[in-house]
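Missing here: one protein chain of the complex. Every other protein chain is in place.
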Amino acid sequence: MQLSVAIEKIKGVLVSPDVITYEFSSEEGKKFALVYVDGLVDKAQLGELVVKPLSSAPRGATAREIRAALASPEVKECSGAEAAVKEISYGGAALLCDGEDTVFITGIAKPPGRAVAEPPTQIAVKGPREGFTEDIKVNCALVRKRIKSPSLRMDTLRTGRRSDTAVTVCYLADVCDEGIPQKLKRQIERNEIDFVADSSYVGRFVSSRPRSLFKRCGTCEKPDIFCAKLSEGRAGILVDGSPIALTVPYMLAEDFQSSEDYFISCYRATILRVLRALAVIAGMLLPAVYVAAQLFKLQLIPFKLLLNISSSVSGLPLSPGVEMFLTLFVLEVLNEASVRMPKYVGLAISIVGALVLGETAVNAGIVSTPAIIIVAFSAICLYVVPDLVETTATLRWIFLIIAGSIGTFGIVLFIGLLLCYLVTEQAYGVPLCAPFSPLVPRDLSDGPIKRDMFALTRRPKSLNAKNKVRFKKK
Amino acid sequence: MRAGTRMQAAARIAFMALVAAMLFLFFTNDFGLVDIHKTSIVVAVGVDASESGYRVTAQAAVPTPASGEGSASYTQVTGSGATVADAIDDINAKTGFYPKLAFCNLVILGESCAEKQLFTVLDYFYRNDYVPLTALVGICRGSAEELLAQKPSDGGMSSSAIQRAMSEELKNSANASTINLKLLAQDAGSPSRSSYMPVIKYSGGGGGGSTAATPAGTSGSSDGGGAGNSAEFTCLTTAAFDGGRYAGELSEEQSFALNLLRNDIRLAVMNVEHDGKNYTVALKNNSCKTEVGSEGGMPVLKIKFRAIANVQAAETRPAAESSANSHLVPEEVLAAASSAIEQRMRSLAEFCVSNSCDLLGAGSMFYRRFYSDSLALDGRVIDVLKTVYDIRVGSVR
Partner (left out) sequence: MNDQLCTRQVCFIMSAYSAAGKLLMMPAVLSYYCAGDLWLPALALYALQTAAVWAAAYASSKTDKTFFALAEGALGKVAGKLLSWLFAAFFLLACVLPVLEQKLFVQSIFYDTIPSLVTFLPFFVFSVYVGAKGIRNAGRVADIVMPLFFAAFAALVIMSVGESDMSALQPVLVSSSPSRLFSGARFSLYNFADGAVMLMFMGRFAYKKGDAAKITLSYAASALAVLLFLALFYSIFSSLAPDRYFAVGQIAVFFPALSLVGRVDLVAVYAVELCMLFALALYIRLAVACVCGALGKEQTKGRNVRPAAAVASLAMNVLLLAAAIIFNNSYLVVQEVFGRYLWCVYLAFAFVLPAVAATAARFARGARA
């Protein structure tokens, strides 16, 4: 095929000024053209590994000779403009040769992206600090850097009608239940969407109940956690463009575990796990119980504290429920604003929130001091387990409404309902509430309590891994 | 499949209706329930009997606006009615606040209540599920309303001062015959049928204001404390009841003996006279065991008391033989202490026999251990009771 015709074909599809065509000839007059997307390709390498070697190509060089001349370590051959267009979009540079039908795609992509850094949501005082980036290749490399086992599988597939986003399913072939990656791939392929902006989209694709308040995939931003989960028998999902990796099967208990638990003393880790659980329970229930106690059961409050609370709420124009509703509403607004606002405005918002809204509202007699203390404490408590905040913050609202309507009885009933709902829910064959329900005594040693590394000789039974032994002494 | 879809749709509609109902309840927030804004937190209740029924005085903690520094203001309101419950309803009607008794830790009976059946007066407190059975009970000279109106020396609520006079510490040192609603009823409902409660007395005082039964009653706050005549409350004597009827008042010594018998005493202090000199002796490691036996079908109560004593103060400073430790108690003083305790117990037993009021609990013990003998005595164990004392007080070493 003539070079100009081939270029025309590709340019006909990729009609955009950022698609650059660079035509050049060898010393003997053989014509070539490189088509690539500006900004996605490392131009220096392109010159060094493609253009320079081809400058000495003979006029009648065949496709095989041209292929041999290329110094680029990653060269793919494809025939036809459509395939070439796809590869160009992924960041490859298409090499067209005059008189040849074959198009060579050189893998010297260098898309813009940030460097590997510590993720803001999973900071560890002790332990590795590398975090995933938005580049799936970097992320895969970070995983491979930690797991050198040949059984590590990274099956890449693409989803998104227009974004054509790469999704890599990672698992250890000799550990993970083989049904899990297969089902994952099926689930991902079954969905067709225009654009996959983040891994959370894929999270919904692979979930059996995507509308549920409770997620069905674990999330992590650090390759060390990701690899640890793979080695327990889970499968992981990396999505191009997202620094958040997904893991399945997911159990509620795993959000109460932190990577640091495995690096510090098991006693301290156990205390921290219990603390996290208590903090989340307190964060969800405290505003509700406070309202229920004031409205329906004063005895829940110690007498002297009741006198103080009674003093604080005396003369307030709002009922206890509405007062708490308002305070929580303000907290959520401040939270939302401070996350979205630029940093310098965020500081102003904090001052306005803390001083103006907080103190002035108390002085003006709109809300009481205990209500503000409780809401603030509740907010802090929920962020002890940041991965669950979406769920727990929503539940906090529900508990508040129920407590303000029917009191502590409502709270107990709703806990019962939640329990009833959660115990039979499962993700990829693993119950969400495992190892508590169904009770797996052995798995409790890395659940609410954290036993030392030598005691965790076997992989979690709940995950039904192929290879059961995790640790043994030689 | 269609049925499943229909069910899901129905569930969704039901869920929406439920959410709407919850939100409605949340924001309207009333189905006859009484929240903190409409409540007065009653901390003490005084009951006086009158010819027309009862007068109930409720002392309630009053919340002060948030600017205060946790002050303990209170208000006192009196209501009257044919029964105690009626009188409490009267308080509700007068103040508009619903009197919640969940925190009521003190029930004071006026002297007039002694003429009535005790459990007729207290019936309301046992019937009401929301009154804690842990509330302390006491009786006073004069009217309960007047007693509650007294201003204690710390300027706080009189009920707090009275509760301090009936505290666990004083009970455990045998100084107050503290009792709560539960124990009172249990004693009265036992085969002994006898119960007791401390007699609350106050000295000084003169009232924290008018005690007239005005709708608003009297009120006060900690801010104004200390001014004027302040009252001091004591509960050193004990009122005895038999079958719910007032049987008499135990002296301080008899009350002391009763406390040794009925309560778990940790440290009791008593004065002993020997050789014309006063010794104040502290009794530690007290162990008072009462055991009932049957001799020919007749009850015999064995009281075994053991304690270790040390001298806390003496008019002369005695030193035990061959010891320089002044807290060691001479044998003579120990004997005097034992004798004093025995004398107090005998006095208590005499009171019980003379008033047919089994505060010793012999009837209950006899019933439990010698059921058939007890039936034969038709419950009047105290009238034929023989008491044996084994009292020994040793010195610390």
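Every chain is named by a letter (A and B) in the order it is written, and numbering of its residues begins at 1.
In this text, contacts are C-beta pairs under 8 Å (C-beta built on N, C-alpha and C of every residue); 3 or more make two chains touch, one makes a residue touch a chain.
The model shown is predicted, which means the values in this text are computed figures rather than measured ones.
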For the chain not depicted, the shown chains it touches: A, B
Selected from B:Ser50, B:Thr134 or B:Asn271 as touching the chain missing from the view: B:Thr134
Residue of A:Ala44, A:Val412 or A:Ala455 in touch with the missing chain, whole complex considered: A:Val412
Chain not shown: contacting residue from A:Ile380, A:Leu439 or A:Met453: A:Leu439
For chain B, residues in touch with the removed chain: 3-4, 6-7, 11, 18, 31-34, 39, 98, 100, 102, 105, 126, 129-130, 132-134, 168, 182, 185-186, 188-190, 365, 367-369, 371-372
Footprint left on chain A by the chain that the document does not show: 296-303, 305-306, 406-410, 412-413, 415-417, 419-420, 423-426, 431, 433, 436-439
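The rule is simple: only the chains that are shown with their structure count from here on.
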Approximate Å spacing (C-alpha centroids) for the pair chain A, chain B: 63
Partner chain A, residues of chain B touching it in the complex: 22-23, 25-27, 29, 33, 35-37, 39, 41, 61, 63-66, 68, 70-72, 100, 102-103
Parts of chain A lying in touch with chain B, wherever the complex brings them together: 294-296, 298-299, 303, 306-316, 319-322, 325, 362, 365, 368-369, 401-402, 404-406
